[in-house]
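Heads up, this is only part of the complex; the chains shown haven't been moved.
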Amino acid sequence: MLRFALLGAGFIGSVHAANLASHPGVEFSRIYDIDRSRAQALAETHGASAAADLDEVFDPENIDAVFIASSTDTHARHLVRAADAGLAVLCEKPIDLDLDRAREAAAHAAGRAVPVMIDFNRRFDRDYAELKRTIDAGEIGDVELLQLTTRGPALPPLSYIATSGGQMRDQTVHFFDLARWLTGLDPVEVFAAGSALSDPRLAEYDDVDTSAVTLRLPTGALVQIDSVRRTGYGYDERIEVMGSAGLVEAGRRRTGAVSRYRAGQVVDDGLHPGWFERVQPTYAAALAHFVAAVESGTPLTPSLDDGLKAQAIAEAATRSLHTGKSERIEY
Amino acid sequence: MLRFALLGAGFIGSVHAANLASHPGVEFSRIYDIDRSRAQALAETHGASAAADLDEVFDPENIDAVFIASSTDTHARHLVRAADAGLAVLCEKPIDLDLDRAREAAAHAAGRAVPVMIDFNRRFDRDYAELKRTIDAGEIGDVELLQLTTRGPALPPLSYIATSGGQMRDQTVHFFDLARWLTGLDPVEVFAAGSALSDPRLAEYDDVDTSAVTLRLPTGALVQIDSVRRTGYGYDERIEVMGSAGLVEAGRRRTGAVSRYRAGQVVDDGLHPGWFERVQPTYAAALAHFVAAVESGTPLTPSLDDGLKAQAIAEAATRSLHTGKSERIEY
Amino acid sequence: MLRFALLGAGFIGSVHAANLASHPGVEFSRIYDIDRSRAQALAETHGASAAADLDEVFDPENIDAVFIASSTDTHARHLVRAADAGLAVLCEKPIDLDLDRAREAAAHAAGRAVPVMIDFNRRFDRDYAELKRTIDAGEIGDVELLQLTTRGPALPPLSYIATSGGQMRDQTVHFFDLARWLTGLDPVEVFAAGSALSDPRLAEYDDVDTSAVTLRLPTGALVQIDSVRRTGYGYDERIEVMGSAGLVEAGRRRTGAVSRYRAGQVVDDGLHPGWFERVQPTYAAALAHFVAAVESGTPLTPSLDDGLKAQAIAEAATRSLHTGKSERIEY
């Protein structure tokens, strides 16, 4: 049994709490949140206890692993402290919005040799795992072109936008990771174009809501990613990978398989209302992977390095949004 | 070049006329219709001439083949006369609504050894040909269950119903033929249940508009056919064939590949408005088969015998509608 | 909190045990099985206790509801005893394979006025609920034709077949219930044709593995059901309902949304390997419905009467398999 403490009792913290509570190999012990009452409420729901302070979290006598799901600006600090305490870490992305600070914290943790996993949960999607298997088995030949789509149904509140780091670092970063993971290659160049179409106030935050990114891989293969914040038709995510011998696609996911035939049209069940409904099962799968790998001592992925690299791509993409040029990616 | 005369200048006659006119191996010479002006109008459109009388049709000096597309009650008579004149015959189904008269005419034609083909055009559908290929190649193992659906968008006029022979002989008969052709087997028993749901006046004609038929093949394999006259959503036709090792399906055909994503739903292009739009290409394909086979002297299918057998099934099915029992089929 | 005892710790018992354990409104107390060690093992997994005898199950002091998931021949007896003890009952179908005994037990339970629900779990499928909503909202007009497909991947062991009551009572009965539920109508007549194609030994049990059933509803609407025991391509279930104004279909469910494009073909994810993977979520949904309805005192469906009626259709269908005639259904 892996004894777990959870940092953060907000929305995503509650998601992780539910998964921790129902994983048979986890003893879900403590929850910490700066808002203690929030921690307490969540702890009660899941039979855990609210930690009085961080000492009760980073407590190697009683805790084996921490799940960092607190606000972004606390990730690096918690990571460092967990590493110092010798605890395994499952960390929400990003390590830090500032890439230098993120690298520093990652280097520190690496020095302590504790197992750390960045929660790029989409890698644990059933369909994406099948894409990876297909590619790795050589079924589509050499990878030559990827198309990734991520489109959210509604613009998050501007207060969220303000601290998000911008669309590349906040939304597209998951797909930078997926592109790296699926191909096993680190992109060398990135071009990004973006616009603020849903709300002009985005411009005040120097942010965009609709963007088109092109990555170049070292083999010359190309990647296109479109990211949208507000669709009008639900949450839309799909990936296709073309190789020299064929194409494999993880298509749009529907909420059901009902079709209604009327004169001249067929009305099918549509997409999920939001990103969470679409990716929900991947969180439990990611946690299961973490627990199994920690228990068996096998290497953890996505690793700290994976986290840093996806972030480095986001940095270069953000630069390109301003320069209008293809930017070299510095890892 | 096969010199063709066409009998019948009604709706289906015009369809065949257009195909005769554009087939490169056909010299489309003459059209006959009891309404001479109708024949003349159609002849002009396609550069043929209107026949003054039937002698100009059954004229082996100038004509090699006749296409019988006149009213049903004239088919048998024209078939016999064409056979006597030594002409090849492409004949709209049925040979005659009265099975005994149909058998007599067929026997007569068989005695003259002229090439005759019954125009069960659906056998020439691209997707159904692929079903047949798949089954014959053994890809689904032994055939065990078939489902055939044929659903028209609107009840034909009652005047049509009056002389149609009823749903089994008029609509379902095509699918009796398809079931025989796909499996290579002659059904031994048939059960049929039917209702008149769209128009109570159907009962006056002892006819139904919604029916469910079950056939038993000599191997024990079963066939389900549902036939509907009025759908509210266009023309709906599909076939699936289950075997011991898999299933093959010719799915519903859409008019286009456009999808419209809205909140909670996806609206796709629907089915064809009517049966004609759905099966139109099969008429030209059937004609091409006829011409090629006559020119090369290879056997013609669907044969006279195929026409009689599908009709025999329709007879037994019509009986079953009344008896509520499974009826043995007499070929 | 509803205090639950579970009867039966076999395969389906374990499924229900897991759902009882994770339902927040259930206190999962006791498990009984004639094989005590089996009960004990299952109880341990879910933090319940194994009941020493049936007195510990039918114990109104400590138990509010029983879940009858023991062998079929014990259902009626347990139902009667639970009713006498004033407990709510969630009962696996059928009440008894013998329809008279089932009616007797049901009448007894009805006399005690305890809440009883028959676990026709498929009614709680997300897509079937949407079919029902669509029909009830009048979106397809008057119901005129239903097609239901249920095809299992592999013949169950002959030992199972021996006590199953035959394909109609064991497999098709779920779809008799769905047809009643979706239309709100009780079929008046049934015709069934069947064959034993996968294993000739089925004939020794007077059973079939491939069958075609036609039901007639009091409105004249028709229902076709095909039931298969062994497909070669996984578990296949679909329902379509045609009305006077349109059609609604719950299509085949795929295990994923991955497509692989190759020359001339697209290979999509296929069907579930077995029926359980396909219907699994419906069990928890059915339980949730039971708990909510018992707690709020609202009527329970599917009711005892629903259970008896589906069984009455299965009786008549089984007769029809032998007589080759449409059989009147006696409720």
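Note that the chains take the letters A, B and C in the order they are written out, and that residue 1 is the start of every chain.
Rule of thumb we're sticking to: contacts are C-beta pairs under 8 Å (C-beta built on N, C-alpha and C of every residue); 3 or more make two chains touch, one makes a residue touch a chain.
Everything numeric in this text was worked out from a predicted model, so none of it was measured.
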Original post:
In this structure file, how many copies does the full complex comprise, given 3 in place?
Top reply: 4
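Here, only the chains that are shown with their structure count from here on.
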Original post:
What chain lies closest to the overall centre, CA atoms only?
Top reply: C
Original post:
For the homomeric pair chain A and chain B, should the interface be classed as same or different, according to whether the shared residue numbers exceed half of all numbers used?
Top reply: same
Original post:
Centre to centre, by mean C-alpha position, how many angstrom separate chain A and chain B?
Top reply: 58
Original post:
chain C: which residues touch two or more other chains?
Top reply: 140, 245-247
Subject >> chain C-touching residues of chain B, taken from the complex the two chains share >> reply: 140-142, 144-145, 147, 149, 151, 189, 191, 193-198, 210-212, 214, 216, 219-224, 226, 228, 230-233, 236, 242-247, 324-326
Original post:
Any idea which chain A residues touch chain C in the complex?
Top reply: 22, 126-127, 130-131, 134, 139-140, 245-254, 256-263, 269
**OP:** Can you check the complex and tell me which residues of chain A touch chain B?
**Re:** 232-234, 236, 254-255, 261-271, 273
